[in-house]
Each structure stands twice: as structure tokens, then as C-alpha cells.
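What you see is part of a larger complex, with each chain still in position.
Letters A and B mark the chains as written, and numbering starts fresh at 1 in each.
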């Protein structure tokens, strides 16, 4: 990981601001011979669009059409870098004077200014959630590589606004509102969101990500453990404030005798480990959860300061989502796919034993 | 991050198995002119030794004397790599036949074998917790660099076996049993541990890490966010199964109006963000928590399989700790220090505005 580049062998470089000409990226290190065209990437991007599930997201129209610029020939990857571009269409000159010189609480305005001296204040610039379209596009490529090795990844909502869902069908979640693994949950979530919206407030939630058919042996000992890489990957998504693997936080108040997963000739008896032992995959499902904070853009008035340090107040209007879920789900799925793809390639070591 | 190397500019490479000749590492990228000698590293290593705090850890004697091999001249770093070595003294040929061909539940035995084909089964080899001595040594160097920039790091226990401590004095925690920020907690923890020990079982807990006087502006946007790097760093420590920043998991069931930290001319009014906005430090304390699972080595009998896939049972005897806390605290403190040191150096960009 390094700035705007993710991965060691399967590398995604991204660029783009929310209100510049466009966003995009380069996937470098994807093996040759993977079937790929724009529709595969577009399908994932469409899941990140507003209005896909539930009423949590805005009505803002974002076309998000992807164009592949290189690395694909006759319907397959060639092993050379895959450049892609998503043009911004909603670039009209809105009035940003209100936020130009005022730091929005919970946003990166203050810290970006401290770091760079300048910032593209239009819609959050590089720190906008819009940055994640490049992750989803890169993640779509990673998922095609994983698919070629039998691995599938999922991201479904297990809690929203404090209301949990049961994981009764994670495979069907992609087709339900809020990417819910539970057919009962979306109605409750709709209600909660409507209520919070009336108050001019926002909500957080929890997304579980899962990878199935992951071969044992992925992940590198010590610093490049699968869980370390996965935690870093998920936490790199803007709104995520906590990450856990397997039994996660619960493990901290459990006992060794309960938390250890017994092994039998037919496999592991439980999966408190989340599919990772000593940082290396065990062949079980890889399971992690990301804790997502409420969106900081609220329509209530908030106390803050302006660029000269004077007290100010701000009310963030506009067409904002009430929760990062479900739009964040494809992003988290992508980060999991990118992580596994990288460690899959890392694992191909040449031993004399092979 | 890459295998056994941590960091981009301030880089720690580590090596060593629990029962080989020794463990050590190389700190590459440390600036010149930082005061350093062996006593500085030794002091941190001594805090990782068994018997430092409470009764959670074993009586096993580990000398852990560090020798600096390079990179220091006349009491100061020279800018060249700092090699260091900690010899294993407890190398006597114990009988490992019991675990040689049987996979211990909750340990890396199974996954390491899947990955490498071979494994040094003596005491866990590279996947032993003993690997962390090199992290603590490297972290000691990082802390000296941070100290030269006014930054201090802390790691104190906020929960053990389900029993919480109050953070009444984190600065004094380093001098208390279990590195407790609460003078009342250790007695309760002693009791809980004694009870669990009698049952042949083990416990987990929660460690909070904190850095004070961190300048605003550290962390790189998108993939190298301070929280992403910190989460990866903490999760790379063996027993950690969950990581949260600031209000963390709680944020997921909070509201935007409550979770946003108001900004005033005198600073932020709260620190739900844990000192990080958009992945970049805000100048507030950096606060994270690591959720630590119970030690998998329990003296109760467990079901498992042997190397040929046959059902087996195992009772892990020997002098094992009841909880990874408090020995894990200096390790987590080191990982935080290494992370901040790296992003501190990363931030030194040359703008025309400087």
C-alpha cells in the first residue's frame, strides 16, 4: 500500500476528484487470459449507484460509464496494465462558496488543508466518497481473476441504524434492497431511515464481507497476514471505523476453550477464526465485518470554524445519502477482492517441492 | 507492507524463530542524529518479558538481551540501517514429538503447513508470539524518532476477561500491573485469571493505544490513510481479531449529529474520530483499540487432526500465558510507533509553498 496505489503484485492505482473531468485507475499485474470487457466492470459500478437498494441513498443521477483504455485484447486480459476511465457528468458549477472556507465537521476538510495547504473544495475533491468508483472498477477486475480460481466474494448488510439482520441467505443478498442477507430486514431499515431523515440526521451500520472457496495457504507471515491486509483494505474506505475478523470483538471476552475451532477429519467445526490462522487462510470461508460511521453531512446546524480559525456554523444541504450503506457494500467487496487477488499472486512461490 | 518488511520509508525487516539461534531485524530509513543505544531498546524489551504485570504471564525466563550491530555511531543514529540481534537462550531440546505431527487448534500449524509444505514445529517457529521481540526492538527505535518530534505513544489495557478498566490515568499505566490505566482494575483481573487458570482455560481482552502531540497532516489519502495503516499494523499482531479507531464500533449505531466532532476556535470538542479525518491526522490524540483473542494454548483436551488427516486429540501443556495481555501491550505500542514514524517521514513533501 502506498498513497493511491494498492497491492504488491495485483496493483490498483487510482485517481480522480468528485468534480474534476473524471476518475479512473490502472490495474497492473493482472495475469493474461482473464475474460474481461466493459460490461463486467459496469455491472459492479451499477451496484454502487444511488437508488439501488432501499431509501438510504440520494436520487442524484450518476451515469458512471466505464471505458477500458488498455490491457484487454479480443475479450481477454493481456497481462499489461488495464487503464480505465469514468467521466464525471455532474460537473455543473454549483455554488461552493459556503464550504470553500468552512471546515465541515466529520469531513476531511480540516486535515486535508493541514496536509496540502490547498484543497479542491468542490464536493470534497479527492476525499469525496466518489473516489470509490475507481476501487469498484478495480475490484471488478480482481473478482474476474478470483472467479477463474473458483473464489467468490460477498458484501451484505448485517446491521443498519442499530437494527440487525440475520444472515439467512448471503448469496441472495446482492439482489435485495440494502444488500440484505435477510428478507425481513429491509422494511425495518426503510422505516428507521425515514425517521432519521425527518430529523435531518444520518445513520451508520455494519457490513459483513465473505469470500468462499479460498484455498488454504494465502497470506504472508508477520506483516502481510491476510487479516492485516484485509483490515487495512477495509479501513481505507472512508466511513469505516472498525474492522473485525471471524468472532472478532467477541473473542476478546470469550475463553480459549470456546474460541478455538476444533479440527476434524471432515474439516473445522466452527469458524471463530474467520478463515485465518496465523495470518494464513485455512480453507474456510474468509469472514470480516466493517463498522461504518454515520455520514457526516447532516442538515442540522453544526458548530465549526472557518479557514481563518474563527467560529462559524454550517448546515450541509444538498442531495446527501442518509447512510453509506448500501452504496459502500460494493466498495468493501472490491477491497476484499483486491486483497485476496494480491495475496493469491504473492503465494505463487517456486519451491523445489512444487 | 510486504511479508517480513514493514513500512515504506521507515522500514523494519524482521527474522527469527522461537527456537532457532536468535531473532532480530533491521531498521532502514531512520534519520541520522537520533540518540540511540542498547539500553533504549532493552528497556522496551524488558516490558515485554513475562512477569512484568499481573499474573497473566508465565514464569518462563527469557533473557532477551539486544545487541545493536550497526547504524549507530557515537551514541546517535547515522542514517544507515540499524541491525539488531536477540539471541535465543531457551533453546534446549524439548520434546516436540507431541505437536510435530498434530495441528494445535487456534494455532497456525495447519495453515503454515498448507502454505509452505514444511514448518519449524519447535515452539511455533516463525508463527510463535516470540516473533514480536523484533517488533518491540524496532518500535523502540521508532519511539526515539517520535520523541525527537514531541510525539509519545501509549498502550494500556481497557478490558481483560470481560472486566473493564476506566481510563483514569493512561500516562501512569506503564508502571502498573497489566499496564492498567485504572489503579482498581488489576486486583479484579488477578482474580479472574486465577479462576480461569484453574479451569485450564485462557482469556482475551482489549488494549487501547494512543499517541499524543501528533501533528495534523500525517497519513496519505485513499489507501495509505493513517487509520488503514494503523489497522493493518495492529491486526498483524498474532492474537488481534478486531481493531477500531476513535468511537469505532459504537459509531455504527450512532447518529451523524452525535458522532461528528464539533470544531471550535479552541479545538475539537470531542474525539469520536480518534484523531483522524479522511485518513489524515487532525492534531488530536490518535486513539485505537485492539481486540485480543484468548491464547489458543489451553490445557484442556481438544479435538484436532494429525498430519495424515486422522482424528487426534491434544492437550497443550507447558508454561503458557493465560492471556496475551499484558505482554502484547509493548508490541501494540511498537506497531503504532512504527506506523506513525513511517507516515511522519512520508509526509515530508517538498512543496513550492514550504
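Please note the rule applied: contacts are C-beta pairs under 8 Å (C-beta built on N, C-alpha and C of every residue); 3 or more make two chains touch, one makes a residue touch a chain.
What you see is a predicted model; the values in this text were computed from it and never measured.
Every protein chain here shares one sequence; 2 sit in place, and the complete assembly counts 4 copies in total.
The working rule: only the chains that are shown with their structure count from here on.
In whole angstrom, the spacing between the mean C-alpha positions of chain A and chain B is 26.
Of all residues in chain A, those touching chain B in their complex are 1-6, 8, 14, 103, 105-112, 114-117, 126-127, 131, 159, 161-162, 196, 199-206, 216-225, 227-236, 238, 240-249, 251-257, 259-265, 269, 273-274, 276-283, 291-298, 300, 302-305, 309-311, 347, 351, 353.
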